[in-house]
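Now for chain A:
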Amino acid sequence: STGDNGTDGGSDGYEIALITDKGNIDDKSFNQGAWEGVVEFAGANDISHTYIKPEEASDAGYLAAIDLAVQGGAEVVVTPGFLFEVPIYEAQTAYPDVKFILLDGAPHTADYSVFETKDNVASIFYAEEESGFLAGYAAVMDGMTDLGFMGGMAVPAVQAFGYGFLQGAEYAADDLGLADGEVEVTYHYTGNFDENDTNKATASTMYQEGVEVIFAAGGSVGKSVMSAASEADGKVIGVDVDQRYDSETVITSATKGLAASVISVLESIYNDNWETYSGKSTYFNATNDGVGLPTEVLGEEGGDAFDRFESFDLAAYDEIFAELSAGNIELLRQIEVADATGYATADELTEALGLEKVDVTTR
Partner candidate 1 sequence: MQGNNNADKLKFNIKNITSHSGFKSLGAALMAIFLGLVVGFIIMLVARPENAIAGFRFVLLGGMGRLGDVLYFATPILMTGLAVGFAFKMGLFNIGASGQYTMGMFFALYVAFNWDLPGSTHWIVAIFAGFVGGMIWGFIPGIFKALLNVNEVITSIMFNYIGMYLVDMWIQNNGVMYNSSLTRTRYIASGVQIPALGIAGSNVNLGIIIAIIIAVILYIVLEKTTFGYELKATGHNKHAAEYAGMQGKRNIILTMTIAGGMAGIGGAFAILAPSAIAGSSMTYEPINIIAANGFTGIAVALLGNAHPLGTILSATFISYIQRGGTLTSLVGFKPEIIDIVVAVIIYFSAFAMIMNSAIARFIKARLGKDDEKPLQETDSENEENTVEDEEVIKKETEKEAE
Partner candidate 2 sequence: MENYIVEMLNITKEFPGIIANDNITLKLKKGEIHALLGENGAGKSTLMSVLFGLYQSEKGEIRKNGKKVTINNPNDANELGIGMVHQHFKLVEVFTVLENIILGVEPVENGLLELEESKEKIIELSEQYGLKVSPDALIEDISVGMQQRVEILKMLYKDNEILIFDEPTAVLTPQEIIELLQIMKDLAAEGKSILFITHKLNEIMDVADRCTVLRKGKYIGTVDIESTTKEELSRMMVGRDISFDVDKEDREPGDVILSIKNMTVASKTHKNNAVRDVSLDVRAGEIVCIAGIDGNGQSEFVYGLTGLEKLVSGTITLRGKDISKASIRERSASGMSHIPEDRHKHGLVLDYKLEENLILQRYWQPKFQKNHFIKFNEMRDYAEDLIERFDIRSGQGPTTMARSMSGGNQQKAIIAREIDKEHELLVAVQPTRGLDVGAIEYIHSQLVESRDAGKAVLLISLELDEVMNVSDRILVLYEGEIVGELDPEETTTQELGLYMAGAKRDTEKETRHAGE
């Protein structure tokens, strides 16, 4: 591509570049998590870093943004999200000397005929279903029987959170010996990842209907849910990162170690053990502490991260987490969904996830 200006005007450029997908780096999701990782690592090691927003939200546009970053001097390019799968497939060949960290995706061609992760690419995945499972389990174990789920759009990561959440609730209801249908879950996708009055109103309505806690798995959707919760005295389960600091209403968060994983990969690059991640997909899950509920409170030595629960506590958590990491619990990450929107019906969910104690309503 042309773009010589990229180098001559841009002083010495930036060594680590993050390309955002459609959102900004405060999207409470992939962009933000990855960026926090970049900042933390680069800050500690005094490495120049920047983020770039593509001009156009298309494969070609993302590729152009990568071009721009590389021309601007980037040696490591971080691309958060599966939308970069196709662009990275192209870029890994075009820029063999640049290292790519692709979160939540693996490089492939547009028609999915060829999957290939070259040596200069690290592909990272997260087991969201496990994180969601822990959240659902904790809520029901704590005595809540009326739950809500508000996902953003029905993308695989969000779906996995939701399915995990349902399975966790079912598992806990089973443990507690609740009757069939005694746990009710209202299951909803907002269709966006924004904070807006629609999302707030939807959450308010759920609380009004008697929902005790809503698992908000959709980036900034969480802000709307927290706002509704604080008005309605409801509770919220955060997502991706520990959101207890955003609002009193957040009892726990289904986290995945976005920042931590980025830092790990960056460390491997700068500490010369790139081969740990190079050329393959790595899963972050309970086994390698890649997902889970927060167990520590920032800046509070020995603080109780479960203090916002009635009864569920660290001990109970450790127990179920051990089960999970031991591989004793089988979880579904994906189910068959008929609707084009990717929104599963109540029947599909009940059927595929084998729900008995849990009664799902979709919205």
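Just so we're on the same page, a contact is a pair of C-beta atoms (placed from the backbone, for glycine too) under 8 Å apart; a residue touches a chain by one contact, two chains touch by 3 or more; residues count from 1.
Inclusion criterion for the candidates: all candidates are chains of the complex that A comes from, given by their letters.
Just so we're clear, the structure is a prediction, and the values are computed from it rather than from any experiment.
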*In the complex, chain A is touched by which of the candidates 1 or 2?*
1
*asked:* Please output the residues of chain A touching candidate 1 within their complex, sorted ascending.
replied: 1-6, 9-11, 13-14, 22, 50, 52-53, 55-60, 63-64, 67-68, 72, 82-83, 86-87, 90, 109-111, 153-156, 159, 191-194, 337, 339-343
